[in-house]
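Note that one protein chain is taken out, while the other chains of the complex remain in position.
Going by the order they are written in, the chains are A, B, C and D; count residues from 1 in each one.
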């Protein structure tokens, strides 16, 4: 079964072993390579398949490891799906429908209401970004996968399933770059960012509210996507 | 008709069967390969075509399945069109004009007027993003394709055809990340994002309006594109 | 003249016909291939050129069709120019200087001053995006190419040539997604987007001005680029 | 040990020397190539490995130099990790976990509170961007790597380890483009940008505050990512 097989897939040449091609019992590949004599050969004696040669790379990789791992940002998923359908690779089709590399695609929005600290106590130059809560919005299961135990779900009153969407999760810490790092580690990329400031008000500021800090209030929102 | 054919297209080698090359009756390829003896061969005996070798991959894929499926974000559409014209593949040209993979290209803008909930009832820290309506703008047919039954068309007074543009559709739910997910699933990518806050006002806020909530009003707009 | 020619360009193999290589009378290629016997050959008998093998793909494509069509977002223009200079392909150099695919590169900015409609007549929830004019800024010739008869030039008082820049064109319709679609169809991509809201004012709003609508005034600006 | 070895890795051909393949004592490759006679060969006599052919390029590069250097924005890290696991290359796996090219991935946010200078002294047109401090937020070790001695850490009261996050670092200079240049030189790319203006205030401006300058206050925030 470790017989080396030379393939010509639409003009691209691959080499593998028979065992790999017979991995999926119900596939068209298994059907084809169970009867080697019936297969068409090219003029160099390679077994010939009249399909796209480039995409066959991922077909073979799937058969070798029984898991599907595609390049980040892979741009031929739809095309690959057609090939998997042709070869009747049901397990691979299942993987493809689930996002290819087992990591579900989706969006998560990170938002924060921020301002700046103004020195009340003589520290005249303490003007760093100040934020008290990092908001997390998106599909519940996805938010949990990324932020796990740094996620505070206490304020989401909706007790539906993990496929529901929420806009009431927030993080237990206040380091927005840490949140960004966790999203990047798990394959998310920033797709957009919006900022807006607050409106002024005729009302006199309440006692205890720093006027300057109040003026610098803003809301920044960052959309992350995993494809 | 399953005769294996070795091709040399401008120096790139493909392998296919005669049947595939004869698929489109009215094409230049059908004309050429109906008379194999008249074809020029390279020095290895491969049938030779003096055209771009790389793009022929998609020509062959089209002939095999009679549908055109290009990589997401394919960057040689214009070049491929020239090849399809040369080979007189009218069906393929039709597909190319329709966006290549049957999915019409286009833009959809998602916008929302948002604020934050401020605790009126002692819940002093209830400050999550609050939005009451997700706006959908774009070509009517495209909006329908993406959002189907989650789309509320009730406020679009214009009863024109599906090729008209609208800015009065909105969604039946208020989870903006769900809208983003639906757009991504269907091949859209976020191309830009804009945020703006509201202006203050000399007018005293009306009774029942929360002053703080009012100050945080903003409009965020996200532009999505499918190429 | 349809003699099949095997080429080895820096190690990449191409196949073409002599006729193609002799297309441009004044080129270095014409000079070289007018005297086949003087050409160096590799050990397989292919005519050898000591130049970049990958870029020669576009040299050949140009010679076949006498027009230059590069992939969208092609990243080796500068490198290709060097090859065209080496081969003394003056027509191709001309095309390259004009942007490669005859479509001039450039920027167009689309802006709109928007707000939201607030119900004056009991339609309390009529709060859709409201805009009354889509501004178009950029080089006059480029704006005309994209928007042609949907472009209103009536307010541009400058009667200079088409290479001048304008910021006083606008569209005859008010569907911003339609403008985006037209830009995308013609090879533009959104490169940036900015939003800003208006400032409040001490002045009492003028009679007839809706206070709420006034507060939501914003200016969103989208920059598009064709490379 | 400088014996030239021809490899067929899943159909892609590589050439190397035995010495390179035996570099890592504990690897599966060492095990395989210590016993050449037991290896499977293809029909041209090349040693055959039933693994992904394209990714083996980086396996070989690692073995040659004992360091891992991947393309910027490499999109097959997860796939490469699988190959490294298969070949039991522990050193390479270690490198991959550390970001591939020894440069840790991560986010850094650069923010500034800016305004414009308005002429108090008759210089009526002095209206350039004015900023007094460039804020740096992110993981401490990363901020230090990028900005080293241009970084002012004096206001970070937290004396934890370098893996903690900070939002209280700032730069010793006020040229934001210089900060951008330093980030780009070290492989960071801008992923998002947010702007917001300040709110007006009922309070009379304090003496010494320029009213116009005050009105133009804004906060711009730029997120950089290294993948």
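Worth a mention:
Following the convention adopted for this analysis, contacts are C-beta pairs under 8 Å (C-beta built on N, C-alpha and C of every residue); 3 or more make two chains touch, one makes a residue touch a chain.
None of the values given here were measured: they were computed from a predicted structure.
Within the entire complex, contacts from the absent chain reach the displayed chains A, B, C, D.
The chain not shown here is touched by just one of C:16, C:178 or C:198, and that residue is C:198.
One chain is missing from the display, and on chain B it is touched by residues 194, 196-197, 199-200.
The chain not shown here touches chain A at positions 195, 197, 200, 215. On the side of chain D, the interface with the absent chain consists of residues 2, 4, 6-7, 12-17, 20, 45, 57, 60-61, 64-65, 69-74, 101, 116, 125-129, 175-178, 180-181, 184-185, 189-190, 192-205, 211, 214-222, using the contact rule stated above.
Here is the rule we use: only the chains that are shown with their structure count from here on.
Between the interfaces A-D and C-D, more contacting C-beta pairs are found at A-D. Averaged C-alpha coordinates put the centre of chain A at 19 Å from the centre of chain D. If you average the CA atoms of chain C and of chain D, the two centres end up 31 Å from each other. The set of chain C residues that touch two or more partner chains comprises 194-197, 199-200, 215.
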